[in-house]
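For this depiction, one protein chain was excluded, whereas all remaining protein chains were kept in their positions.
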Amino acid sequence: MSETITLSVDGEEITIEPKRTVAAALMLAAERPAWRRTRFNNEPRGLFCGIGVCFDCLVTVNGEASLRACLIPAEDGMVIETSERGTR
Amino acid sequence: MSKENSVRQKHCDVVVIGAGPAGLAAASQASGAGAQVLLIDQSLRPGGQFWRHASEEHDADPGRWHHGWNTYTQLAKVLERAIGTGRVEHLSGHHVLTGERTGTGLGLTVQPVPELADGVRGLITVEAPAVVLCPGAYDRQLPVPGWTLPGVMAAGGVQAFIKTQGAAPGRRAVLAGTGPFLLSAAASVIQAGGEVAAVCEAADLTGWVPHGVAAALVPSKGLEGAEYISLLAKHRVPYLRRTAVTAIHGEQRAEKVTVSRLDRHGAVVAGTEKHFNDVDLVGLGWGFVPQSELVVQFGAQTRIDIDGSLIGVVDTRQHSSVEGLYLAGEITGVAGATAAVAEGRIAGYAAAWMAGYRVRGARQAAAAQRDKILRANHRAFARAMHTAHPLPAGWESWMQEETTVCRCEEVPYHRIRESTETLSAQEPRGLKGTTRTGMGWCQGRICGAAAICLAKSSGDQRKEQAARAVAKRPLAAPVRLSDLAESRAQTRPLKAP
Partner (left out) sequence: MVPAVNASDVLVIGSGAVGAAIAYFCALRGLSVAVVDSGAVGSGTSSKCEGNLLVSDKEHGPELDLANYSLKLWQGELAEHSHLWEFENKGGIIVASQESSMASLQRALRVQREHGIRVEEIDVAELKRYEPNVTDEAVGAAFYPDDSQVMPMLVTAHLMRMASEAGAHMWPYTEVTGLLRSGDEVRGVITARGSFWADAVINAAGPWGGQLARLAGVNVPVEPRRGYVLVTEPMEPKIFRKVYAAEYIDNVGSSDGGLQASPVVEGTPAGSVLIGSSRERGGFDTTFNPEAIGRIATNAVKLFPFLAETRVLRYYFGFRPYVPDHVPVIGPDPRAPGLWHACGHEGAGIGLSVGTGKIISQAVAGEDTDLSLEVFSPTRFGELTEVAA
């Protein structure tokens, strides 16, 4: 499994193994433990339940907002926008 | 609403919701009896949370992360064959939004999981005479100072990550909460190359002593436990009993963990704090919460199980109080995958029977008998386990005024106390209305257990009402307004028996 895929994360390209979820790509390759800020306290949030229950890991993928990063299989060319500096 | 949008008609007798251990068993049994089965599951691959795995092209040996993998591969093979013959339709990457009784059967609204949908939109309505609901469970959580920091995860989430990614979501972990699952999660971290600084078990484990017989009925569980213990010993991982993580520290992510001893009532013993530095992963789990919203939507009878979970009431055939609705797996009481498989088979058989597919014979009778014994033994084991691993009654002793209880709406502990003390919010619904606890994205799935405790609902009946109020989610998942707007005429009528 030497092949890799490339994602864009907030404009930066990262190269990952194709089996990654978007959450895993952010954590393992982009070294981003958090990719969202809470709307009241501006706290960083990342992966919590890991199985689609808690909605803490929301992210925008290819322009579609509010998707759970833990559930999305990463695909070559995906454009990921986090709101770590926003206030979603 | 346009006609050309309406989905093709399907012949189907039994709908199975969930493709975990119970759902796979139910689908294989019902289709084996001759019924047309629609299997709806939110993941792309079958297996549920228990057998969650990467696809074969990405992981040549997914079995190495799993227990009971042989059972999975057998069930998966049966499923694949039944899909091949057209007996089962596997609607993967879909989840059920609503379930209700219709005049003629049971009705469901189903939508593609947006994260997996690849542009497919719209809702599907399904009606069938029999539904086997196998929704599984997720980690139960209790809040603790610092638990919203990145790097703090559900213990089950840690394991799910490892099973699908083949790597740990952190370098050095502390696992904490209660129950044997913590050991399983710790073993996964080690197996994935991570380090485990400690496993903190809130119970003192003497609770197991009176239940030796129940444990002996399920030798496989004992063996599994022994494997974990010896793995932890080999890696010199401290297994700290009557200990809880009582604070997690860090600026932008978890960096350090405080653990404390608990007294007999599960309250923190002052002065017993210990620190684990250089920890970037904390896995928390206090048992499991069955996904009960569809049971509540259907209006089926529920009760509070020994572990405090809201579960569906079923008869010996796994039939609920709602005609045609069968329940199997954790939704009838958290008891693990083996019980779930046995219940799934019983339910699948009964649902097919109800739909008119009746298989009789000595082999069938013997198999059914074996399933009933398996179910009974594993249920007895589960009762022993729940008794030995209770939620610590004194958990509020580690809360601080500002500790977040509801993660979605960022409701701090003190606001909940103010509400219960001065705004007469003595039940979760009042708490929700006055503080927004449970109103956010997760709809109270994560903070629900804490909300029930904090609302101080007392008495069994009041407790069940409180748990039902928390589980009352008219939509089982978020749905786009455009999908609701267009949903009305899209139906998928199914053949009556």
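In this document, chain identifiers A and B correspond to the written order of the chains, with residue numbering beginning at 1 in each.
Operating definition for what follows: a residue touches a chain if its C-beta (ideal position, glycine included) is under 8 Å from a C-beta of that chain, and two chains touch if they have at least 3 such contacts.
Quick caveat: nothing in here was measured; it's all calculated off a predicted structure.
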Among the chains presented, those that the missing one touches: A, B
Residues belonging to chain B that touch the chain removed from view: 98, 100, 109, 409, 419, 422-427, 429-430, 433-434, 436, 439-441, 443, 473-475, 478-482, 484-488
Footprint left on chain A by the chain that the document does not show: 39, 64-66, 87-88
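Everything below uses one rule, namely that only the chains that are shown with their structure count from here on.
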Distance between the centres, which are taken as Cα means, of chain B and chain A, whole angstrom: 24
Touching residues on chain A, where the partner in the complex is chain B: 1, 17-21, 23-24, 27-28, 33-34, 38-41, 43-56, 58, 64, 66-68, 70-73
Chain B - residues contacting chain A, complex: 42, 44, 49, 52, 54-55, 58-59, 113-116, 138-139, 148-154, 156-158, 160-161, 164-167, 169, 252-253, 280, 407-410, 440-442, 445-446, 478
